[in-house]
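Complex shown without one protein chain; remaining protein chains in place.
Order as written gives the chain letters A, B and C; numbering starts at 1 within each chain.
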Amino acid sequence: MKLHHEMESGVLVIRPVEKRLDAAMAPSFEERVKAFIADGHGLIVLDLSPVEFVDTLGLGAILASRKALGRNGEMAVSGSNEIVADLFKLTGLDMVFPLFADKDAAVAALAR
Amino acid sequence: MKLHHEMESGVLVIRPVEKRLDAAMAPSFEERVKAFIADGHGLIVLDLSPVEFVDTLGLGAILASRKALGRNGEMAVSGSNEIVADLFKLTGLDMVFPLFADKDAAVAALAR
Amino acid sequence: MKAGPLMKTQHLTMKIESSFGNVFLVGLAVNRIAGYLAENAVVGGKMEMAVVEAVNNAIKHAYRGEPGHEVEILISVQDDSLTLAVSDRGRAMEDAYASRVNRIPMDLDEIEEGGRGLLLIRKIMDSVEYCSEEGRNSLLMKKALKRQP
Partner (left out) sequence: MKAGPLMKTQHLTMKIESSFGNVFLVGLAVNRIAGYLAENAVVGGKMEMAVVEAVNNAIKHAYRGEPGHEVEILISVQDDSLTLAVSDRGRAMEDAYASRVNRIPMDLDEIEEGGRGLLLIRKIMDSVEYCSEEGRNSLLMKKALKRQP
């Protein structure tokens, strides 16, 4: 899965280039994000603005990445469209991942 | 097929209530419009603004209605979306039916 | 519920080979059909979620992730509702799950990577049923469509 990434105020911003984070994409997504974490990144914003659809296997990959980050790291999600936000809410994961309207707000919250 | 109709400046404005004017809808559409023509209506605006999709059988029904109207009548089409307008153009029928952006412009043209 | 000759039903059958790479095609198709019927894109998105979870489960569990098998999806449109049936010919769902696909949601407190597909389907749809007959397993999902008047 193609991921765009950049550093902003000490926060790693990861943005999928694909329109779907689903069963077909989840394994390579998880692998890529875990590699960033292994490299020592502790503050991560996952910017889902290009993503139109996420399924529970995509969600599982996000959650597995969050776990790999551990208690000392922080991860926030930004740019989720209405239906992706609904998925977080319907599965209760909006309690685990703060959802921000845009990347800048998410970066600001983590960089504090 | 459900059709909404009203008189405006001596012009009969017919507006389908359905979202498609296709093979399934074409026969009842043609029957309804021909009944209006049999009733003596000679100036007809077909307002397609609620219609998302037309196929060549729907187009055939429009054309059959136009023929029933004869040389002394006039028929114009309004409110066709981009893809419906494309259908008229691809089949050359934009030469037979003047396409107007909205109903009021079509009525004004026929009422002159 | 109306019945009889006045009630029209339209059907579309879809089939894919059991590979995750094919599932999005089913999801997009269901999204547009449901969104069109409900005149509401969010309803389309939710029906896409439900069908994608059901097809993923058929591939992952019934066929243990093996490609080369067939998953069938039947879309039925009634005047006032949409039914999605996802069928496989693989391993049937364990009774522990099968018997409660239409009951109260599971506990959300445990945060685990898995175990969310059926829960999500149950939350999205009005009713869910699972049945196995002669080697064919089907998850039946139904949703009322409130169209704008």
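As a convention for this text, a contact is a pair of C-beta atoms (placed from the backbone, for glycine too) under 8 Å apart; a residue touches a chain by one contact, two chains touch by 3 or more.
Quick caveat: nothing in here was measured; it's all calculated off a predicted structure.
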For the unseen chain, which displayed partners does it touch in the full complex?
-> B, C
Which of C:Val26, C:Val86 or C:Val101 touches the missing chain? It is C:Val26
Filtering C:Glu17, C:Glu39 or C:Asp126 for touch with the omitted chain leaves C:Glu17
Contact with the hidden chain (one of B:Val17, B:Ala35, B:Val96 or B:Ala111) | B:Val96
In terms of residues, what is the contact footprint of the unshown chain on chain B?
-> 20, 22-24, 53, 55-57, 59-60, 63-64, 82-83, 86-87, 90-93, 96
For chain C, residues in touch with the removed chain | 8, 10-17, 21-22, 24-26, 28-29, 31-33, 36, 75, 77
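To be clear about the criterion, only the chains that are shown with their structure count from here on.
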Any idea how many Å lie between the Cα centroids of chain A and chain B?
-> 50
Between chain B and chain C, what is the separation of their C-alpha centroids in Å?
-> 39
